[in-house]
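Below: one structure in structure tokens.
A single protein chain has been omitted; all remaining protein chains appear in their positions.
Moving on to chain A:
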């Protein structure tokens, strides 16, 4: 079996001439949005790797982050966060200039349409106008670092150097009104990243105070339900495990056993840090509460202090094998394959795979009670490393996206999209 290999598929062209911070793949269309220090966002096609349009004029400083709103019909909605302390909401009709039919896979017809439309003259004036600036969300006091839409698309979380996290509700009233739902200020420093749970209304954040915090709504109030203090440096990025993926194994028994186990604790969280580690976290399953017993009865704590007992315990699940020499700026957990990719200041792409470990047979004699059946263990292995992925430049972000060019070998194939200090954005395949 050949060694798995990361290979360059294409650059996205033309690139920004200034640092690019992050690239967000669209939830359904084969396009990505890349935000840059040049105050703009570039939208590229993953079908032909060309620039489709540029969003300009909204921000006065670097655009640090952006995220596509999920589940929007017929329209694409992008939230952008900038060092100018504001969050912009942008809209564009998907029907503009092309239809979304067939966009997922590159048929010859679509290529032709794209070719005609963007025929190399570089004049994007008309396309630029297709992006409608909808609203500016004003509230943060300093640089916005990260934005994230909840799985339903109803809520937008934003965070900034002002140590706060804001949750906004998109009222979807046709008038672009957003309402502030909550402002959380527990972090002791810049909040670097926010990421929503893949299915629940549960938010994770990480920051300059080296902590990861988990937030949920309890009755009407958003509050912190967990604070994880284990990293020894700024937590730069977070991602959640997909609800469907299962670690690699040749044993389907083991896999279904693992599925049962995970069903109790839910998707895990992954974090990367200035301390050069990537760590995985899981929630301890809540004790199955007896019907009729309130939490105050079981804990003995008066209900006025802990009205619903929302606190959660999060434990370290794994530290991924050491692979980076400098700060790790981004980590991406594929919702399709379960593979993890990380990038950072050392210019290296690392892809990891989680594997189920067959239980050792020695312990069987000792441990015969079915109720104490040992939990299924996993181990993480480095699958592939690519050094100098953007030459000598630091990489700021990595994301998994659905492959959409002609070379795609199947509907499930994914590519990695990386973003670096020289403004370049590169698309990579992982050959196994």
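Simple rule for what comes next: a contact is a pair of C-beta atoms (placed from the backbone, for glycine too) under 8 Å apart; a residue touches a chain by one contact, two chains touch by 3 or more; residues count from 1.
One rule holds in what follows: contacts and distances are computed from a predicted model.
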Review point. Hey, which one's the missing chain according to UniProt: "MIP18 family protein", "Exosome complex component RRP4", "Coiled-coil domain-containing protein 22 homolog" or "Ribonuclease P protein subunit p29"?
Key: "MIP18 family protein"
Study note, to complete from the structure: Touch with the missing chain holds, among A:62, A:164, A:205 or A:249, for A:62
Exercise for review: Kindly state which of the options A:264, A:284 or A:326 is in contact with the chain not pictured.
Suggested key: A:326
Point to revise | Residue touching the undisplayed chain, where the options are A:234, A:271, A:310 or A:378 | key: A:234
**Study point:** Missing-chain contacts mapped onto chain A
**Key:** 17-19, 37, 61-62, 64, 83, 142-143, 145, 161, 190, 192, 208, 234, 274, 325-327, 329, 345-347, 387-388, 391-394, 421-424
